[in-house]
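A single protein chain has been removed from this complex, and every other one stays in its place.
Labels for the chains are A and B, by order of writing; each one numbers its residues from 1.
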Amino acid sequence: MRANPEARPIAGGSDLLGWIKEDVQGTGEPRWNLLVDIRTIPGSDEIRFDEADGLTLGPLATLDAIEHSPEVQDRYPVLSRAAGAAASPNIRHVGTIGGNINQRPRCWYLRNTEFDCYKKGGNFCFAVTGKNEYHAILNGELCYIVHPSDAAPALMALHADATIRTADGEQTMPFDEYFIGPRQDVLRENVLQQGDLLTRIHMPTPSPNAGMSFIKAQRRGETYDFAVVNVATVIVHEGDQIEDASIVLSGVAPTPFRAVAAEDALRGQTVSDGLLQQAAGAALLRARPMTENAYKVGISKNLIVRSVREAMA
Amino acid sequence: MADNTRSVNAAAGRRYVYGELINPGADEIAHERYSRQRQGITQIERVLRGEEVPRNVAAMRAALKAGGAPEPRRGPGFQLRVEPGFVVGHDTIDMRARDKVTGRAIYSADVYPPGVLYTKVLRSPFPHAKVTSIDVSRAEAHPGVHAVITYEDAPRSSRLALTGEPAFAGDPVAAVAAESEGIAEEAVNLIEVQYQELPFVLSPQDALRPGAPLVRSGLETNAARDPQFTYERGDAAQGFAEADLTVEVSVETSYEQHVAMEPHNAVAVWDDDYLTLYTSNQWPHGIANSVSGELEMPLSKVRVLAGDTGGGWGDKTGRHGYHIGAAGEKDRAARALRAEPQGHLRGGGAQLPAFRDGAARAQERRQHHGARGHLVRPVGRLRPALQQRRLGGGDPDVQEPERERERVQCHHEHCGHLAAAGGRGALRELLTENLANRAAEAVNLDPVEFRLRNIETELDQVDDLPYSSNGLRESIEHGAELFDWANRWQGWQRQRSLDGPQRGVGMMCFECNKGSASPPMTAIVQIQADDSVVVNTGAADIGGGQRTTWSMIVAETLGVPLDRVRIEAMDSHAGPDALGIFGSRGTKSVGTGMLHAAMDARAKLLQGSPPRGRRTSRTSTSARASFTASATPRTKSSR
Partner (left out) sequence: MAPSSASRAGSASPLLDDDDGAATVVTTDGSDTPVGEGDAVTGVIGVPDNVPLPEAVVTLNVNGRDYRVNVTANMSLLEALRQRLGLTGSKLGCDRSECSACTVIVDGVAMNSCSLLAIREQGKQIVTIEGLERDGVLSPVQEGFVQHMGLQCGFCTPGQIMQATALLQQNPAPDEAQVRRAMSGNLCKCSAYPNILSAIRYASEHWNA
């Protein structure tokens, strides 16, 4: 794949085949003419839990398998719920965790062949002056996509690591560094370069005092939909006393957004309505809504409050 | 329900059997005559004499009056009996269900003639542009490509199918027919086009502004007054002059799409100079008319048909570019073409492209309704002057404004029909009900009370026809009672939270068109030698159980078991034009035609009149009868 710039790995193919059918192309997106099936790699779909080591996921484990894994359901409910919240049953049957976190954004300008936007190598973001109801309220620069994944915020909330294979060999990094924003490289949403592969996802065993929550706000309730906002929350607590908080939102920024300000506001505190409001407000302090998406600010705040409550229940 | 109706009929001293009016009085006869005239019988005579056919209701009414026809009377000319009968009123299994659950049902999308070719279309990326050069040589040389046509090759009358002056982003400019969809798509990418971009306008409001870019060159204006939906009544200016206050409302609805499950498609099969067009549609005759006109072929050589249709929602009523594309002129002798599916379902993801349209993927209604509704209130009583039928004002001296609907073009896709509440109905109700509420608020009146004071229950104000029934007052009163309106309504700006934050109460009415009996309502009922029945109609079955319903009507009327009735539909050559299946007219309109045809056949059988095409058997005779409510030739220019 490294030798052929028009080669692309394919696993479940749910996102990639739609992308190819739409014929989206640009500087950063050649017309893929060779698909390399990576499902044949042995062990790439493993789901392995070890009390000492934590949870290891092959990137090709399907969302359905992760959702229904007893260990994941028992020890990482936020991940099970997030995997089960993504897409539709049929897509979860073939869609992989790696594909879910690496899928391309759903921005309608990006996915329309007629708009030569930054992400396709152009020099304009059409959402700025156009229809931006679903675009970013945080950290948008040049490009205002939102990260579409449901699983990614859960992985980040669980402090998972990504292991990738590059031309230089294997390297491991936290998912906080795995996703990159438009300032770093507007053509990509993560660190993977052409020919690189995500090979392993790993996360530590959660504290026995950890409570977890995943909440997804979407336009349609009973069928599947991408998140308007979702939030994955892990709270380590003793009763009302918060020891540690990990809160990650998606649907609001070009990458999954760790609400550091909210985490800081909660850490070491006793939970109260006032504290939650203050934390949620802090998280969205830097929100810069566009013309049509200010509603996401309120939703995000409410979801943070609700998810902390839920995690501590 | 049934008992009530029976008792009502009994009290009125009338008996109805199978929809026939028994012992009709002079009033009923007069009304029937009026209806038939209005439905086109006399228009046929006019056409035969070479006279112009009046096209709108007002003109028809004027003509009627001039000819001394009786004034319309209220009351129906016929009525279906409503108590459970021989077939009607009993549950039955949908006749198409078994084929649909096994995958055997064939939709036009499932038609793959041997050696079928596939078409793909090159579309303009610009909302308004002029093609300055087009080079198809590379596309034509691409292996597997059988034909490339551009707007220059399109039939002259069909420049809307392929155009050199695209008027929306997605307007087709050229089309390719090839061995496979993939090859066709590759070839489309090999066509080289130079465009000169032109100014464009995207909203009806902007399109009406002075100096707005014209949608196509050669137009004088983007707006067209639609006579069908324009009427004037009373003296609006006087009404406004007398008013105490005026409220105004303007509303907009958002972009709408049909998203029928079965994508748009057409498969054209040529047999010498005879074209068979399989296409998922709601009106085979309508599409046949358009296609034959644009290809300059006689209707006898254009057959439009479909098997089952995977939903329509209005969008499969008329001729689309892909119909012409599939039957492209260059390929008359070529193999069948298959149009690309259009109207992709976009309902699943949250981020629906608002601008994205490949033609017929989305429909923007071009109608722009002149929103000129106002309410006025002289001291002492309400003097409403709404332009809507239902809220029209009961007082005889009420002044009403003209109602006007403008069709405005802008640089969006061609607008088609749009089903039910998503279409102009929604816009109309939004306007009317907002007006009513704002007016009620302005005069500080309970909105329910406001409506009860202003509803029209006697006379249809567009057609000047009396309602046979209206039920609006009863509906409002019943709804208010169910809702406990009297207790819940706290007055304007004094809504109390009922069970949680931010909940108020409000009211509106919605008028749902359940299908008027509108012409043409035609069918041929053939009683076979063994007493089974074949019904021919050109009407479509778009999945609403039409064939089952029609079978029930015919079986009931003729007294034959349901499974001995066969409806041959969805085929412009298999039956007479019964207009499209839209506006919820399948049962009431087409079904009424079948009812009459079946009654006619029954009568002929009972009267022993010599049936045409008589065949004999030991047990029965056969008869063929047809009822034609209207056979008005349709001029092609009207679409």
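We take it that a residue touches a chain if its C-beta (ideal position, glycine included) is under 8 Å from a C-beta of that chain, and two chains touch if they have at least 3 such contacts.
What you are looking at is a predicted structure, and each value in this text was computed from that prediction instead of being measured.
Engineer: Counting contacts across the entire complex, name the shown chains the missing chain touches.
Structural biologist: When the entire complex is considered, the left-out chain reaches A, B.
Engineer: Using the document's definition of touch, tell me which of A:27, A:223 or A:291 contacts the absent chain.
Structural biologist: Selected residue, touching the omitted chain: A:223.
Engineer: Which residue, B:261, B:486, B:508 or B:603, contacts the hidden chain when the whole complex is considered?
Structural biologist: B:261
Engineer: Could you pull out which residues of subunit B are in touch with the chain that's been left out?
Structural biologist: 93-94, 96-98, 100-107, 109-110, 112, 114-115, 143-144, 179-180, 182-183, 259-263, 308-311, 313, 341, 344-349, 542-545
Engineer: Considering the whole complex rather than only what is displayed, give the residues of subunit A touching the chain that is not shown.
Structural biologist: Interface with the chain not displayed, on the subunit A side: 3-4, 7, 10, 13-14, 17-18, 20-21, 33-37, 39-40, 87-91, 93-94, 222-224.
One rule holds for everything that comes next: only the chains that are shown with their structure count from here on.
Engineer: Suppose each chain is reduced to the average of its Cα coordinates; what separation in Å results between subunit A and subunit B?
Structural biologist: 45
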